[in-house]
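The complex is shown incomplete by one protein chain, all other protein chains being positioned as in the whole.
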Amino acid sequence: MQLVLTEDQELLAKTAADFAAEHSPVSRVRALRDADDADGFSRKLWRQMAELGWVGIPFPEEFGGADMGLSGLSVVLEALGRTLAPEPFLSTVLLGGQALLLGGSEGQKSEWLPKLVEGERLLTLAYQERRSRYDLRCVATRAERDGSGWRLRGEKIQVLDGTCADGIVVVARTSGEERAADGITLFALRRDAPGLRLERQHRVDSRNTALVFLDGVAVGAEDVVGAEGRGGDLLERVVDRATVGICAEMLGSMSEAFERTLGYLKQREQFGVPIGSFQALKHRAAQQFIEIELCRSAVMAAARAVDDGVEDAARLVSLAKARCSDAAILVADESIQMHGGIGMTDEHEIGFYLKRARVAELTFGDAAYHRDRWARLGGY
Amino acid sequence: MQLVLTEDQELLAKTAADFAAEHSPVSRVRALRDADDADGFSRKLWRQMAELGWVGIPFPEEFGGADMGLSGLSVVLEALGRTLAPEPFLSTVLLGGQALLLGGSEGQKSEWLPKLVEGERLLTLAYQERRSRYDLRCVATRAERDGSGWRLRGEKIQVLDGTCADGIVVVARTSGEERAADGITLFALRRDAPGLRLERQHRVDSRNTALVFLDGVAVGAEDVVGAEGRGGDLLERVVDRATVGICAEMLGSMSEAFERTLGYLKQREQFGVPIGSFQALKHRAAQQFIEIELCRSAVMAAARAVDDGVEDAARLVSLAKARCSDAAILVADESIQMHGGIGMTDEHEIGFYLKRARVAELTFGDAAYHRDRWARLGGY
Amino acid sequence: MAELDEFRAQTRQWLKANAPEAITGLALTEGGGNWGGRRATFEPPEMKPWLERMAERGWTAPTWPREYGGGGLSAAEAKVLQQELARLRLPLPLTGFGLTMIGPTLLHFGNEEQKREHIPKICRGEIRWCQGYSEPNAGSDLASLQTRADRDGDDFVINGSKVWTSYADLSDWIFALVRSDPKAKKQEGITFLLIDMDSPGVSVSPIGLISGKSPFCETRFDDVRVPVRNAVGAIHGGWTVAKALLGFERNMIAEVFGGQARGGGQGRGSVLAELAREYLGDAGGALGDPVLRDEIARCELDERAFHLTVQRARDAAKAGHQPGPESSLFKVYATELNKRRTELMVRIAGPHGLGWQGAGFADDEIGRTRGWLRARGNSIEGGTSEIQLNIIAKRVLGLPD
Partner (left out) sequence: MAELDEFRAQTRQWLKANAPEAITGLALTEGGGNWGGRRATFEPPEMKPWLERMAERGWTAPTWPREYGGGGLSAAEAKVLQQELARLRLPLPLTGFGLTMIGPTLLHFGNEEQKREHIPKICRGEIRWCQGYSEPNAGSDLASLQTRADRDGDDFVINGSKVWTSYADLSDWIFALVRSDPKAKKQEGITFLLIDMDSPGVSVSPIGLISGKSPFCETRFDDVRVPVRNAVGAIHGGWTVAKALLGFERNMIAEVFGGQARGGGQGRGSVLAELAREYLGDAGGALGDPVLRDEIARCELDERAFHLTVQRARDAAKAGHQPGPESSLFKVYATELNKRRTELMVRIAGPHGLGWQGAGFADDEIGRTRGWLRARGNSIEGGTSEIQLNIIAKRVLGLPD
């Protein structure tokens, strides 16, 4: 495992940074929010990103992908994270897309993945529930036997980009109690499935999330993703991949927030000197720099470990998420404080970083969850 | 409950501060340590303290005490804590003395307490064991029935001032498993009891502590302190009182360490200016000041709450110990760091504060233990 | 004592006779109450006669001199009045920056003409005041303000803008610091000026915060003419007045913390623990998540220790001691603690702590999200934490510059 960008990755990083600067300034996020945009992102930009090949990065060439793995995708997500671009990588490429890639039948893959890579189909994964917190095995949604198929009943919350997904992979329970490790099954649904209802949710980062109501949605054996009753492991692998993705995004966002704050420290004067000359602020800035550098190493390692399928990949994912969660909040909080009053205004962009940092922190498990997982996987 | 010193307490504080400065500089602690003094403190000074009435502060007048409670004793312990005086207040006045005062028979009290108050008898409490950590109910030492009495078998560790105590109150188990809440009984032993063996232990603060070996020590009903099998609650009350005492001592020690460091910050020059002019150090000093002020409030409240017997006294004791433990370590660590290289030398006195802070932190439960207790007593 | 008892009896009788029944038992929540002014709204409508009757006796400003519309009461009598209002559960008839800030300032620094013009209107709640201190480029360095006041005959011509002017959109007059002598050293060229917000050239726009709407405004002055006689204290000598007024403000802030201290943390019930039980469940009587439980205990311990410190300061004052160094920590500690607490509540709720509005989130969840965001400003407004720590280091600890 080499913790250094390849030439291809360097090029990708540069392209993505230029693209983000030109097409996706933070002002776009504000505009989408203020317009209460139904999608919460730009479908036009998404198609452009697909044309650039980014949507297909972690998919094999047989589906039109670039087969560049999470290591490749991370550099794009980091660049887009810098300007808080809300396009549906997490939902479509990582959650829904990886669920089908890792667990889907040939039929499911050929139906969805090529169009997904082209930017023509959006996918997502409905896994979180009212009581599940960060526990992936906590599933109350039930798949009740109905002839040769099942009927799905339950409710999912905060489903990423739920209202615009063409397909939703739903996590349901074919057997067992709410928190049983076994008995979890994933099903691929089309958005027009009878009994499926979506309602937009508004979180603090104003991205698209949705409540998903399943009122007796009929599914058959052909809709099962992976093996019946053994979806728990698949789900964990899928969410691990998405976790690497959100870490890369967080790395970009925290780097950008930090650099903007550094710029402010150099420019803003109080008592006749730049506030960046005050030693207390300098030391706090240096501490943040250190945290960000450590996050960068952890994110690179996690992406490569998953790509290489190494044994402790899951631990490295938890390492990355635990550290990125803490660092993102530290940097965001310090950014507001160091900007002073102006940082508290909605007019200033730095607040958008704080809001996204909080959402990202609490997505796929917070730092304490991942420390617990690190310890558990380490056998203590 | 008034969080302000009475006139009597103000006077006591002044007397104790003068006494500590004149008779008990830190150099005395060094001399005792370097001489590997068998007692680890000065019996002469102890008698002087008794003559000043300090040993009797928390005892009723009938035993020759001043009946000034923990609120009174705290101001003395704080003053003595400033110069790290190692005299046996914790062992004799608080652990052994309070065990007899709260649980002893009239006979036990009249035998021990008047002489104790006069400074002629030293007492201690042997409660800690190899596996007990901070759990007072974890007692493996057994009191086995033997006719109308018992035989004590077991081993106690880090018994404060154990090798010079004239009497030792021993916590043993008359029934139940090692961690059972019930079945704990306290016994008062003389140091010459057959089967009792003591061995001096050397902790990092170089005060007197001892291993106590109980090899079939014979005890009778007249030796029981409190009620048989129900010593757990008594023990908790006694240790709570000692905890207030060590908190008062810690408050004094951390205040002194902080003030010495402040003095150093003002005097030590680097790069042509006093290092106390560097803002990062200023802010860290201000943070320590805040922590110490909060500790002062907590210690005063805990002492008064125990004296007044208010309902949440135990919670306030845990509040004081949790905060003092964290603050003492913070201040000690910062004191070393701010003193730089000289602070690392044995020749400098500041290191003595670090060592004592660590011992005090881990005595009667560390901060995490007392946060757990706070939560438990708060019903969550 | 007998006189006070007499006063108490009369007061009680008068209050019973004059307080409209509809207002009995009204709690005065923060930002609530009756702020008066030209655009005053009375909710319930009976607040209007209540204000009028109280103002007539001077009891909107009980200790101020009668000649300017105050009640002329002694401190002891004012306390009795307060106790009787509390006893009968009656709301204060009037609140706002007129009573708490500019009124006391004018009584101390104003000339006779200014007192006669402004104090009675404050007492009657006819004019609502706001404060114009902060500027976009000043921040912690308040004295570096740049709003210009150019002398033109008997007027100043004001140009510039003020930020964080709370409720400027609802206020009638503003007291502001302006730079009347740009050549003087920065503290020496400032004038403290009273400005009618109906003057041509004054414009107000609200400031949205990261937490949503706020009472804060930006107030712009474009060639606003203000009579020179509206200067309080000496021309170019406004910094002295401003500092005194900041003193009043600090007292108010300390009062707020005192109030919090009185309210919370004393009982066995724990708001945080209850919240955690809702979201994390419970295992054998303890919270389901032992690590968060430890953090909750930590936060509670810090709160309790802080409240005890506020109490200690109060007890020392009662015992006649000079204010100790402990009061210097109130602002920084209370605000940093509130930041931690609000953040902890969001983390306890987990994914449910992310709600901004609408479906899938309970109102109190959304309230906590907003509360967390709003609290980020606590350590900035009213003197940043950094400034507070500087002050402690310098004034309390005596560390050198």
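Letters A, B and C name the chains as they come in the text, with residue numbers starting at 1 for each one.
One rule holds for everything that comes next: a contact is a pair of C-beta atoms (placed from the backbone, for glycine too) under 8 Å apart; a residue touches a chain by one contact, two chains touch by 3 or more.
All values derive from a computational prediction rather than experimental measurement.
K.L.:
Among the options A:M68, A:L152, A:V225 or A:L265, which residue touches the chain absent from this view?
P.N.:
Answering carefully, the residue with contact to the hidden chain is A:L265.
K.L.:
Which listed residue, B:T6, B:Q48, B:S105 or B:Q201, touches the chain dropped from view?
P.N.:
B:Q201
K.L.:
Using the definition of touch stated at the top, determine which of A:A16, A:L113, A:A210 or A:L319 touches the missing chain.
P.N.:
From the options A:A16, A:L113, A:A210 or A:L319, the contact with the absent chain belongs to A:L319.
K.L.:
So that we can see where the missing chain sits, which residues of chain A does it touch?
P.N.:
Residues 2-4, 262, 265-266, 273-274, 276-277, 279, 281-283, 285-287, 289-290, 293-298, 300-301, 312, 319, 322-323, 368, 371-372, 374-376, 378-380 of chain A touch the chain that is not shown.
K.L.:
By the contact criterion defined above, which parts of chain B meet the unshown chain? Give residue numbers in ascending order.
P.N.:
128, 133-134, 157-158, 199-206, 211, 268, 270-272, 278, 280-281, 333, 336-337, 340-347, 351, 354-355, 358-359, 362-363, 366, 368, 372
K.L.:
In the full complex, which residues of chain C touch the absent chain?
P.N.:
Contacting residues on chain C, toward the hidden partner: 290-291, 294.
As a convention for this text, only the chains that are shown with their structure count from here on.
K.L.:
Using the average of all C-alpha atoms in each chain as its centre, how far is it in Å between chain B and chain C?
P.N.:
That gives a centre separation of 45 Å.
K.L.:
Pull out every residue in chain C that's touching 2 or more other chains.
P.N.:
386, 389
K.L.:
Tell me, which residues of chain A touch at least two other chains?
P.N.:
278, 280 - these are the residues of chain A that touch more than one other chain.
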